[in-house]
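And then chain A:
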Amino acid sequence: MSDGKGRVTLRGIRKDYGSFQALKGIDLDIEAQEFFALLGPSGSGKSTTLRVIAGLETPDAGTMTVDGQDVTHAEPGERNVAMVFQNYALYPHMTVEQNIGFPLRMDGVPRSQIPPLVLEAARRVRIDHLLHRRPGQLSGGQQQRCALARAIVRRPRLFLLDEPLSNLDAQLRLETRVELKRLHRSLDVTTVYVTHDQEEAMTIADRMAVFLDGEIVQVGTPDDVFNRPDNLAVAAFIGSPPMNLLPGRFEDGAVILAGERIALTHRSERAAGDVVAGIRPSHIRVAETGVPARVVLSENLGETMLVNAEIEGRPVKVRLPEVRRIGDGETVRLVFEPNHIHLFDPQSKRRID
Partner candidate 1 sequence: MAAANRHKAARLRRNIVLYAAAGLLFFVWAFPVFWAVVVSLKSETEVLAYPPRLFFEPTLLNYRDALVGGFSILPSFTTSFIVSGLTTVLTVVLAVPCAYAFARLRLRGKKWLGFYTLVTQMVPPVGLVIPYFLILNRVGWLDTYQGMVIVYLTFSLPFAIWLMVSYMEDIPREMEEAAFLDKASRFQALWHVILPQVRGGIAVTVIFVFLNAWNEFLFAVQLGGNTVRPVTVAMYNFVSVEQTLWAKLSAAALIAMLPMIIIGFAAQRQIVKGLTVGAVKGGGRR
Partner candidate 2 sequence: MTERRTTSLGRRTVLKGAASGLAVLAAPGILTRRARAQAQGMDTSSFANAKIDWRQAEGASITIGVTPAGYFNNLDAVLPAFNQMTGINARLEMTPPGQIRQKAVLDLSSKTGTWASHAADPMYYDLYVANGWVDPLDLYLGDAKRTDQAWFDYEDILEGWRGSTSIDGKPYGMPFDGEATVQVYRKDVYAERGLKAAETLEEYVANAKAVHDPGNRLWGAALRGFKGAGQNMYIYPSIFREFGGEWFDGERLVVDSEQALAALDWYVQLLTTYSPSGVENWNWPDIADAFGQGTLGSYIDAHSSAAVIADPAKSKVVGKVAFARWPKGPSGKRCTSIWNWSFPINAALPEKEKTATWLFLQWAASKETQAATSHAFPGAYKRSGVNRTSLWNDEAYRAEIAKLGDNLIEATTQSFAEDTDVDWRPRLPQWPAVGETMATAIQATLVGQASGKDALREAQARIDGILKG
C-alpha cells in the first residue's frame, strides 16, 4: 500500500555489456512521491537505469536503496515496484480482468478480494467496460490503459514507466500525458518515467535527469534544465530545435559574436576569454540592425516560422513568432536578446554563471 514513501537513491551504479559501458557510474536521488523523468536519446542509459531500479538488471557496481534500505540485489518481486513496458507486455492468454488481477494473485491476495480491486483500477483508467476482452482485441490505447491498471492495482511504492506513450499516435499521446499526470496526483506514488521525448518530460515531470552516453549530465526541474542547462551537452540536446551554440569572446561584461558586441547586463565580474554562447531560436529576432546572416531556408510552421540561416558559415536557427516573407539567400540582421544568452566554458564545457 502506498505509505507515502518511495525515496530512491542510486550511488555509483555501473553496468557493462561486454566492452560497452551502458552506465558509467550513476548517482541519483529520487524523492518520495515525485514524478521523475529519465530523459535521453536511445542508448544513453536511461532504460538500463530504470531496469536497475526495477531489479531486472543487476548493476556491476554501486548500490541502490529505497527508503534507506539496500535493495541492490533484491529480486524484482521483492521491491514492490510496478512497471509499464514500452510494448505493455500484457499476457495475451489472459483477459483484461485476469491481467490486472495477476499481480494480486501472485501477491497472495485472497481470491474474493481481487475483483473489486481490479474493477477499481480499471475504472481509474476507464477500461472497466473491457474487462472480459483479451489484449488482442484491444486498441493500442486500451492496451496501454490495461498495462497501467495492472501496474497500479497493487499500489506499489514505485511506479516505473518505460516509454509508455511511444506506441500511441500523436493525438492519443497528448491525452494520455495529461491523464498520467492526473493519475500520479491521485495515487501519490513515486513515479519514474523514461522517455526520449523532451517535450513529454518537460510537461509531465516534477524533476528530470538528462542522460547522455551512460552518464547523467543534469538533474533538475524541467525549468532548470530548459532555462539553465548545466553544460554544453544539455544545451545541445534540450529544446526543439535546441539552442544555437556559437563561439564568441567575453570581454568586460559583454560577449562578442561575429564581430558584434552584445552587452550582458547580468555578468560582469568574469575575466576576459573565449566562450561558447548559447541562445534559443526563439530568443533571436530579425531586425534592421544586428549580426548579419544569410538565409538558407525558411520553414513555415503555421503559427510560427523557423529560419535556417548562417553566420560566418555557422548554422543558426531562428524562430519567429509570426510568419513573414523571407527569401532564401537573402541576408538578414539578427538581434540576440542579451538576458537570454547562456555562456559556456569551451574547455570544461560547463555553464558560466
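Throughout what follows, a residue touches a chain if its C-beta (ideal position, glycine included) is under 8 Å from a C-beta of that chain, and two chains touch if they have at least 3 such contacts; residues count from 1.
How were these picked? Simply put, all candidates are chains of the complex that A comes from, given by their letters.
Just so we're clear, the structure is a prediction, and the values are computed from it rather than from any experiment.
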{"item": "Selected partner (touches chain A in the complex), from 1 or 2", "value": "1"}
{"item": "Chain A - residues contacting candidate 1, complex", "value": "54-56, 75-77, 81-83, 85-87, 89, 91-94, 102-103, 106-107, 150, 154"}
